[in-house]
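Yeah, one chain of the complex is gone here, protein chain that is, but the others are all in their spots.
The block that comes next holds chain A.
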Amino acid sequence: MCLTLSQVTKRYDDHTVLDAVGFDVAAGERVALLGHNGAGKSTLMKIILGLVTADGGTVSVHGLAPGSYRARMQTAYLAENASFHPSLTGQEQLRYYLRLRGEDPRKAASLLERVGLGAAANRRIGTYSKGMRQRVGMAQALIGEPKLLILDEPTSGLDPVSRREFYVILDELAAQGTAILLSSHALTEVEARTDRIVILSSGVMVANDTLANLRQKASLPIRLQVSAQRGKADEVAQKLSGERSNGVMVDLVCNSQEKLARLGDISALGPLVDDVDVIPPSLEDIYSHFSKRGNA
């Protein structure tokens, strides 16, 4: 295991920020860490990085203590709103980080090229946009092919194209065997891009599974959206005992066992129906389901 957490607990005064959190991340695995603001995501990441010490439990990064010199050699970090000294150029900043990792500073140019900052390499970071700074952050996280990558809301401030490029790089790293733990608010973005999901709610881990399994466990209703022929919405709604949402659409709700039978009912209506969409519970639905359970 690249990263193993067990019973990790952190308290500030009498307020418990993390309560016996335990999960692990294997080499090449991409794990999403989800939770509301203040759920303890950033604190957990800082504990893994050794910036904050836990009050209880154990953390091991490749069998090493978090924050130890050798653990830091293998770990890279990118925070939300990555910031750098505004007076340095992207190139100078990256050369510095390369030297801190004992790498050849000449690699700076190719790293900046890889994150699409080749043209801005010799401009001061003070002139960069938020997205460009985040790309510098990404470039520094790629130094030395880290075994563990900790990303705290890494795509905040990135436009959709940049986000896609960012996840392409992430996939490449995972393919090379880097274990990735990333937190995000953009649930739909995490959905397709991670192998497993961990949900924290008020410091308690309420879920730790693949999205498919979480979907099954939550057994949330599935929505069937039926488009009726013009003027036939009422008839369709009545025959399927569903609700008419507007002039042409009829909404049906069922659980996963009933799904096929309901689809059969719909196709039996023949020419009355134009089209049908099956809408599975979104990650948002699943997320709120598990978060609520944690608060109860």
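Couple of notes before you dig in:
Everything that follows uses one rule, which is that a residue touches a chain if its C-beta (ideal position, glycine included) is under 8 Å from a C-beta of that chain, and two chains touch if they have at least 3 such contacts; residues count from 1.
The working rule: contacts and distances are computed from a predicted model.
Look at the chain that isn't drawn here: its UniProt entry, checked against "PQQ-dependent catabolism-associated beta-propeller protein", "YtkA-like protein", "Membrane protein" or "Fructooligosaccharide transport system permease protein", names it "Membrane protein". Touch with the chain that is not drawn comes from one residue among A:72, A:135, A:193 or A:215, which is A:72.
Note that of A:27, A:88, A:211 or A:253, the residue touching the chain absent from this view is A:88. By the touch criterion stated above, the residues of chain A touching the omitted chain are 46, 49-52, 69-70, 72-73, 75-77, 79, 81-85, 87-88, 92-93, 96-97, 99-102, 124, 137, 140, 150.
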